[in-house]
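All protein chains but one are shown at their positions in the complex.
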Amino acid sequence: MSDPPKKTFVITRFDPDVDEVPKTQSYEIAVDPDWKVLDAVNYIKDEVDGTLSHRWSCRMAVCGSCGMMVNGEPRLTCKDSVSQYGDTVEITPLSNFPVIRDLVVEMDGFMDKFKKVKPWIIRAKELAAEDGPVRQSPEELEEFKQFSMCINCMLCYSACPVVSNEPEFLGPAAIALGHRYNVDSRDEGASERNAIFRGEGTVFSCSFANECSEVCPKNVDPAAAVNQAKFNAVIDWATGLVLPSGEKE
Amino acid sequence: MKQFLLKVEPVIWLLFGQGIMIGTMLLTGWVLVMGVLAPLGVVDSLSYEHAHGLASSLIGRVVLVALIALPLWKGAHHIRSLSIDFGGADRDTELATFLYGIASVGSLLAIVAVVRL
Partner (left out) sequence: MARPAHPQAMQPVKPGRTRTAPPTMPPQFPMTGRYRAYTLFDATGFLYLFVGFVALRVVWALGTGSAAWANIQQQLANPLYIGFHVITLAAVCFVAVRFFGLFPKAQPPRIGPLKPPPGPVIVGMLYAAWIGITVLMSAALMGGIS
């Protein structure tokens, strides 16, 4: 039986107690052709170097934990086969994020941005249970459904050149989520969110690079959401000029 | 200034968006004929009388203002975007003021230019 194929994984390492700056470490291992990239990283941690730190969970592209840069592109490592890569595979932590250790990035900045967009149904007046359910047609659902599919994997933040350079920018996933609620027929909080969309971290900072949508593993198309949000924010602003505040329908 | 820029952002975005859309559509024929074919002699350049007659019609004046002004806003906004992409966020307010200032002055001059035709 022939030897199983080998690949070299060049992985970024960073231990804040020891390293000034991140460095790389190479691991040459035999790979099973059925493996995903995550399987290789897990093998390295389990069998070769137990000090390697990385996040992962579901192994089936629904939890969003295992995002890393693979050969310079943000990927879900549980989704990519090792066989789609060549003999050398570079794995680095997600771009645009501070790095806590090895392949683990600081996520709290992402959570901060999420909270800013008020990602919940806002009603002018809460309905009582006796009022019954709020009905929503399939057509109304279609208007926002795709934007609700986000698994918070942060690949879009990794790809966005505005996130890289504008710390206040809300970013693709947060804006997509806010837009998802703005467009939801049950929600009545669009004015509130549009005010946030036009404040610090403004949606207008988006330069339509479209990279977020290119790397999204769930076809959420955050670029569509952000640019639709710009349009809606302008309409909100224009109607605000014409109608005094408080008289919006 | 930063707050002012945030406040007028919808206007800037609309001008920039139309700069891409209408500006691009208007510019193509203009650049092709005025910038390339006529100077190269492939077509005859317009006589003064003909050009002046065309330009001083109402539609001519409106088109010329759009042709001059809208690309300036597209240009200003994209140069600002490029600056941010290359690490210029910390001086963004100053640069944006400068660039949109240029676009504003150019737009005003465009109006003056067609009025004085």
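For clarity, chains are labelled A and B in written order, and residue numbers in each chain start from 1.
The rule is simple: a contact is a pair of C-beta atoms (placed from the backbone, for glycine too) under 8 Å apart; a residue touches a chain by one contact, two chains touch by 3 or more.
Fair warning: this is a prediction, and the values are worked out from it, not measured in the lab.
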| item | value |
| --- | --- |
| Selected residue (touches chain absent from view) among A:33, A:72 or A:133 | A:72 |
| Residues from chain B at the interface with the omitted partner, ascending | 19-21, 23-40, 43-55, 63-64, 67-72, 74-79, 81-82, 85-87, 89, 102-103, 106, 109-110, 113-114, 116-117 |
| Residue numbers in chain A that touch the chain omitted from display | 14, 16, 21-22, 69, 72-74, 92, 95-101, 105-106, 108-112, 142-144, 157-159, 161, 163-167, 183, 207-211, 214, 221, 223-224, 227-228, 230-232, 235 |
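Quick note on the criterion: only the chains that are shown with their structure count from here on.
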| item | value |
| --- | --- |
| Length of the line joining the C-alpha centres of chain A and chain B, rounded to whole Å | 36 |
| Sites on chain B touched by chain A in the complex | 6, 9-10, 12-14, 78, 81, 84-89, 92 |
| Chain B partner contacts - residues on chain A that touch it in the complex | 161-162, 164-167, 198-200, 202, 204-205, 207, 230, 233-234, 237-238 |
